[in-house]
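Starting off with a structure, shown below.
Here the complex is missing a single protein chain, while all its other protein chains stay put.
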Amino acid sequence: MTTATTAPETGQPLLELDGLRKEFGTRHTNVAVAGVSLRVHEGETLALVGESGCGKTTLTRMLLGLLDPTAGSVRFDGQDLATLTASQLRAVRRQMQVVLQDPYSSMNPRMRITDIVAEPLVTHEPEARGRRARARNRERVGELLEAVGLDAAIQDRYPHEFSGGQRQRVSIARALALRPRLLVLDEPTSALDVSVQATVLDLLADLQRQLGLTYVFVSHNLAVVAQVADRVAVMSRGSLVEVGEATTVLRTPQHPYTRRLLDAVPVLDPREGRRAARRAAAQTGEAGR
Amino acid sequence: MTTERATTDPHPADARPLLEIDRLSVDFRLESSVVHAVQDVSLHVHAGETLAVVGESGSGKSATALSVLRLNPSPPCVYTGGQIRFDGRDLLTLSEKELGRVRGRDIAMVFQDPMTCLDPLQRVGTQVAEVLRLHTGQSRAEARKAALAALDEVGIPDPEVRYRQYPHELSGGLRQRVMIATALVTRPRVVIADEPTTALDVTVQRQILDLLVSLQDKHDMAVVLITHDLAVVAETADRVAVMNKGRVVETGDVLDVFDRPADAYTRRLLAATPRLEAA
Partner (left out) sequence: MTVIPPAAADRAPAKKPPGGPRSVVLRALLRNKLAVLALAVLALLLVAALFAPLIAPYDPNTQDLLIRLRPPAWQDGGTGAHLLGTDQLGRDMLSRVIHGARVSLLVGAGAALLAGVIGTAVGLAAGYFGGWADRTLMRLADVQLAFPSLLLALAVVGFLGSGLWLVVLVLGFTGWVSYARVVRSEVMSLRTRDFITEARAIGVTDVTIMRRHLLPNVMAPLATIGTLHVAAAIVAEASLSYLGLGVPKETVTWGAMLADGQLYLGTSWWVAVFPGIALMLTSLAINITGDALRDVADPKAYRR
């Protein structure tokens, strides 16, 4: 999204993962994440790519502080999450928010849009609580909804009244409520139709430009990643197999797994397709007969 | 407003399509409203050919596909008009009993989510064999042999071992292969695949698409592929029909439609599909 031409390796990274490891189970330990080290710099989009079961969900839960690592550390803005007190952790948490994949299950079906979007405010700002704060909250929720391209007047409706794309915009509005620095976007468009996906990706790019956000963009769709990422980290079986500039990784992949992944992506050109190749082969075969 | 373009049809004029949907209209009559899910849709597919029906959610592509075997839940579904001709018969007017002989034997379906289509309490091999016994009245031993061969044909390693396993013991890709084996074991002439790879990882998707194409060639089947992904269409289809809001907005040879999309919606869809070359 932002073309980071300035060397990103200078300065302190916003997010630093060091030897992050997570094992599940007590008797048969199952290693979900096996020692991941990664840096994410302010203002960039890092895409985390991998197939189901590769450990990318576990990794994002750890970097959000929702899951304790078995070993290793997560540092946000230089602070190790494990060493923070509860109140310090809360202060860090408001700077990193998450948007999840499924816009149908990511909202409490019994809450109105206004309460859903205001929840981060109410949680972190004592002055946003109570009856007297309602008018102020509604105003802020209205601004947030308009910032993501929705009508401020939808506040009193329930999530089930909206389409997937609209809900995903509501999710983004909620994630922005506390003006975070880092957004973890966990397959944010995978459940959406392509035309809606395009509009949501555009929105995310605009927001990043305006607000200077840093994105960790989790996706299994390499075509989407090609469109949004500055850097790409490819994950397989709990480990990062390749990390680098997006263009480099996607054009000249080094690791065999990355190559296999890229090879499998269907190409949007009927002349390149397997069936076309086969058809051509059949025709020359017939001609030769 | 279908744009059917004049192209060099590889099928001579006298060759009737194997499956022909002719001006089909389908309504869903809900309690408070009527949804015109499919409106005046015409499609056809020849033997050995792949027709991709592409569209976004709510386009009516699945309702169209399910109509062929009258599998839409009814009520609320009502077939309000048109014909679906297979082998010279209108499938919409067949009795349930006659249609039962077509389902799974002449025309088979592959769905998106194999986990919900396979019986969790039965061994996968038995499920493949059951289909065969139902349609051909083969003996248990014969059906078992044919089912094993079918599992082998769809590229399942160690079919003898897998035959005795339950659906939850298989990976998503293997489960989808079992589904395909179940669909193909009766040697159907038409396979309707409704988003067969949407729930799968991209490397597994590649394998399943390759498998479908190779089996199609081997058995000269007609394939109707329902999908939301234009890239999958580009990879696998001979012809494509683009659906939007219950109507076919454009149909034609896949090369023509991708090179010179005539309909504005098709153009928008093509533009919105992300490309790997963007990097």
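The letters A and B name the chains in turn, as written, and every chain counts its residues from 1.
Rule of thumb we're sticking to: a contact is a pair of C-beta atoms (placed from the backbone, for glycine too) under 8 Å apart; a residue touches a chain by one contact, two chains touch by 3 or more.
As the structure is a computational prediction, the values presented were derived from the model and not from experiment.
*Asks:* Given that one chain is not shown, what are the shown chains it touches?
*Replies:* The chain that is not shown touches these displayed chains: A.
*Asks:* Which of A:35, A:53, A:149 or A:244 touches the chain that is not shown?
*Replies:* Result: among the candidates, A:149 touches the missing chain.
*Asks:* Among A:90, A:136, A:251 or A:271, which one touches the chain that has been omitted from the display?
*Replies:* A:90
*Asks:* Please identify which residue in A:15, A:81, A:100 or A:141 touches the non-displayed chain.
*Replies:* The one listed residue touching the chain not shown is A:100.
*Asks:* Against the chain that's been left off, what residues of chain A make contact? List them.
*Replies:* 61, 64, 66, 90, 93-94, 97-98, 100-102, 104-111, 119-120, 123-124, 143-144, 146-151, 156-158, 160-163, 165-166, 169, 171, 174, 184, 193, 195-196, 199, 202-203, 206-207, 210-211
Quick note on the criterion: only the chains that are shown with their structure count from here on.
*Asks:* So in the complex, the part of chain A that touches chain B is made up of which residues?
*Replies:* 51-52, 164, 193-198, 201, 220-224, 226-227, 229, 246-247, 250-251, 260-276, 278-279
*Asks:* Show me the residue ranges of chain B that touch chain A in the complex, using the header's touch definition.
*Replies:* 50, 56-57, 172, 201-206, 209-210, 213, 217, 228-238, 254-255, 258, 268-279
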